[in-house]
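Below is one structure. I have some questions about it.
One chain of protein is taken out of this complex; the other chains stay put.
Labels run A, B, C and D following the written order; every chain starts at residue 1.
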Amino acid sequence: MSQILDEDQRIIEFDVRTDEMLVNMGPQHPSTHGVLRLVLRTDGEIVSEMEPHIGYLHRCAEKIGENLTARQWIPYTDRMDYLAAMNMNLGWSLAVEKLLRYQVSEKARHLRVLIVELNRIASHLVGMGAYGLDLGTFSPFLYAFREREKILDLFEEVCGARLTYSYITVGGMTADLPPGWLQRCEAFLDQFEPIIQEYHALLTTNAIFVKRTAKIGVLSPEMAIDYGCTGPVLRGSGVDIDLRRDGESIYTAMHDGYAFEVAVMKDGHYPRDHKYPAVPRDAILGDCWHRFFVRMLEVVQSMDLVRQAMDRYSQCKGALGEPLKLAEKLPAGDTYLETECPKGQMGFYLVTDGTSIPWRVRARSSSFSNLAVSPELCRGCLIADVPAIVGSLDVVMGEIDR
Amino acid sequence: MRGTDFISELEAAVDGALVGRDLDAVDPWLEIAADKLLETCRWLKDSCEIRFDGLQCITAIDWFEPDPKKAAKVEWEPHTEVVYHLWSTKARASLVLKVRLPRWQGNEQGKIPELSSVVSVWRGADWHEREVFDLSGVQFNGHPDLRRILCPEDWDGYPLRKDYEMPLEYHGMRGR
Amino acid sequence: MNQASFGIPVSLFASVTIDWHGFFFLLFAAIACISALMVVLSDNVVRMALHLVLSLGATAGLFFLAGAEFLGAMQLMIYVGGTLVLLVFGVMLTAQTQLVSLRTPAGDRVIASILAAALLAVLVQAAFSIESWQKPGQGMVSAPTATPLGMALVGVRVDQHAEEGLLEPKGGYLLPFEIVSVHLLVVLIGAAYLARAKRRRVPRPVDLVASVDSVEPTFSGNSDTTVSGGSE
Amino acid sequence: MIFALLGVASVSHYLVVGAILFSCGVVCMAVKRNALGVLMGIELVLNGANLNFVAFGSNYLAADGRSPLGLDGEVVALFVILLAAAEAAVALAITLNFYNNHATVDVDRADDLHG
Partner (left out) sequence: MAEFLIETIGLPAWLAWTCVAGLSAVLILNVIAGGALIFIWAERKIAARIQDRLGPTRTGGRFGWLQSLADGIKLLAKEDLMPEGADALLFRLAPYVSFCASFCAFIALPFAFDTVGQRLNVGVFFVVAILGLEVFGVILAGYASASKWSLFGAMREAAQVVSYEVPLGMCVVVPVMLAGSMDLVTIGEKQAGWAMNWFIFHDPFTFIIFWVYCTCALASVNRAPFDLAEAESELVAGFHTEYSGLRWSFFFMAEYGSMFLVSALAAILFLGGWNGPVPVSKLLGLSDGVAVTDPFALRIVGCMNLFLKATAGVLLMMWIRWTLPRLRIDQVMTTCLKYCTPIAAAMFLGVMLWQLFLPGGLVAGSFRAAAGVREGWLEQSYRKQSAEEESLSVKTLSRHVFEVSR
């Protein structure tokens, strides 16, 4: 019995041994989500070692930040997690506001929640679609993009951009919502809600999908915390942390009065999982399936938050408030703020020396830490599992390489 | 637990670790002696009541003013500061540690400062330390695999240092 | 009959008769022999396997020509699998060693060739030694052999005609058939045993990482990450 | 020569082809140092033999329309094919084990039992 316990079930060894092979997955590989390069050492189909090589998309954003004012740097945050640029804008704006001890107007607060949660849906849709692609099914990808396009249309109305918005800015927003936007957003949510079942049918409950993801890349909560994994990756391992509820006061204050349940498995149940497919028998907490499912639940959660935010926003009277000056003087000091972005906790660290230009800016990216755990998860898996595992971490290279 | 209690506990646990503090800043921080860092981190993670089980971020700040005119006006000595942002899952609390290092080890130009690695405490420190090494030039002793991470392996210099100059050319490509 | 339809001087063609059987025999025989020779001559295992496949395929063609259709199909089917596996292993086992030359010394080659030439001479001599063997076949279209073959394998001979007047009736092949079946089964099991998966017992470094007890015990049912506790 | 052969595909011609395959196989077995090459030689030898069986068993080739061997030729050839497949599996297993132990497929290195 003890012998059985000693065996690592994940690592399979054969009597038939062949020469080890070193293969390069990426940086131009179809399933590495951008310019990620994975070096695999394989014995046949089994990956004995995997090492990510990053930096192909390094654009020196932090160095550039030392030469721009805080508001000028916002477009650079867009280009970090370019799939959730609104969240990036928010993270940086909040960090600067925290240093300035500035509070945005009530209306701007609700508008921020609205926009950010909408962007979270868009980001998770890409994550979901691309994950299907990683597992070899193409159709869900286009289904996801079809809906994402509608969100991008809404964003385009708001700020004129479809990918790099720079909409949320230090001290508020660059503009208020155009007339009739709320109705269009409402219409989108109404038609989007039933479609989620479609995704569950195509992916979440699909037998092959479950076979490909269940018990693959199991990340224990200890390991997840140890590696600094955050976001859906951490919650997929069953750790109940969501900065919207547990974060710093300036961030949680933004969500004051909002009702939401953190998408994490508690006592064998996900919040309102009665509405959604049951957890398959094969899946164990912390595997790829759970990470994927947490994202799917967060889409529903975000839809709910968007509806609440729309309510509150429309009830707010008065002006949105002007954003701060482009070259607002920053008090000397330093501050660090993490926000809950779709990919995980994105932290911005800001050091100032009393001028309007920061002395040092630092972006702590969630994908960076999430990806760092992938060599551990991929040890002993099959080649086909590598895209499945890396895809389930849902990394964005723009954020990792900055 | 109150902050002051925590500090006295830390002082008791790791003798001579705490060399500075600012509890009134936007983010209160503690300054740790460079040679006591590893011990302090161990204690913070394993033994103290609020277990800081997550390392969120490591940042190195280069306090150096290349412009001699401005340099004359600043009130700090040139140094490198390494900042650790810790997080406790249990208490949902964060902690900021700062470590002050010389810009160059023994003031010897080109010899990067050394600091003990905390990879043995938090595995997540691995890539963060590599990034700090890569961009700001801090040697982490005890790191299992300290290589450049974002820049190419044969890159010269540490880009996030204030006196860094972009090379004129890299493998035949124009730099400036 | 219109002898010069379409302006083609048909008489020119009519004087030539082509024996298709002979033509295909020559074709297949040439492919088989040349490929066999190439198997001997080439050093690359994959090329050898390719030539072997060609040779065996051409042999299957010869079987078809000789009226043994079932056998030809079997040859194709079994050797596709058999040599395929050879090929695969050839590739796998020489991934690294392909630079290491496994050439035979020239002396060995010469000796082997001489011996083989002698053997060939004897065999060819034997092949033409009996006159009746040299006579071309009647080309009788015989009944398909698949059914009698199948019946013979289960022990019933249906191919013997009464008028053949054999001294004693030929037996079926039930026993050899069974023996071959068991034999194949044994080989199958052996192969499965050889390729079975084993679990590695070495603990992975990550398992040695100290545990964190501050986490809410939400994680359960995962037996394969045994956290062995912080021993430091 | 070629025209002489045309139209006279007889048992003898099959035997010649078989002989060539057989000889090639024998040379292959003798000179190849690669274990897989030796295996391929065996396959060739077996095929050469098979051709003979088929040739003798073919009514179609027989001069009087009735072959001396009849169906037995085909049955034996069939068994040879089946056993060749089994033999290949066993030989491959040996080769693999050999490779795992010696990291080579050179049969000249298999001299562990050499005194």
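One rule holds for everything that comes next: a contact is a pair of C-beta atoms (placed from the backbone, for glycine too) under 8 Å apart; a residue touches a chain by one contact, two chains touch by 3 or more.
Just so it is clear, the model here is predicted, and its values are computed rather than measured.
Of the options C:Cys33, C:Met48 or C:Leu65, the residue whose C-beta touches the omitted chain is C:Leu65.
Across A:Tyr76, A:Tyr143 or A:Tyr313, the residue that sits in touch with the chain not pictured is A:Tyr143.
Residue-wise, the contact with the chain that is not shown comes from A:Pro387, picked out of A:Gly127, A:Pro358 or A:Pro387. Looking at chain A, the residues touching the absent chain are 21, 23-24, 29-31, 44-45, 132-139, 142-143, 146, 202-203, 206, 208-209, 211-212, 382-387. One chain of the complex is left out; on chain C, the residues touching it are 1-6, 8, 10, 13-14, 16-22, 24, 44, 46-47, 50, 53, 57, 64-65, 67, 69-70, 72-74, 76-77, 80-81, 84-85, 87-88, 91-92, 139, 141, 144, 146.
The working rule: only the chains that are shown with their structure count from here on.
For the pair chain A and chain C, the distance between mean C-alpha positions equals 54 Å. Between chain C and chain D, the centres computed from C-alpha atoms are 10 Å apart. For chain B, the set of residues touching two or more other chains reads 53, 89, 123. In chain D, the residues touching two or more other chains are 96. Interface of chain B with chain A (complex): residues 25-27, 29, 53-57, 59, 61-62, 74, 83, 85, 89, 92, 94, 96, 122-124, 126-128, 131, 135, 148-152, 159-160.
Of all the residues in chain D, the ones that touch chain C in their complex are 2, 5-28, 30-34, 36-37, 39-41, 43-44, 47, 50-51, 54-55, 57-66, 70-72, 74-75, 77-79, 81-86, 88-90, 92-93, 95-96, 99, 103-106. Across the interface of their complex, chain D is touched by residues 18-19, 21-23, 25-26, 29, 32-33, 36-37, 39-40, 45, 48-49, 52, 55-56, 59, 62-63, 65-68, 70-71, 74-75, 78-79, 81-83, 85-86, 89-90, 93-94, 97, 100, 102-104, 108-109, 112-113, 115-117, 119-120, 123-124, 126-128, 132-142, 145, 148-149, 152-153, 157, 159-160, 164, 170, 173, 176, 180, 183-184, 187, 190-191, 194 of chain C.
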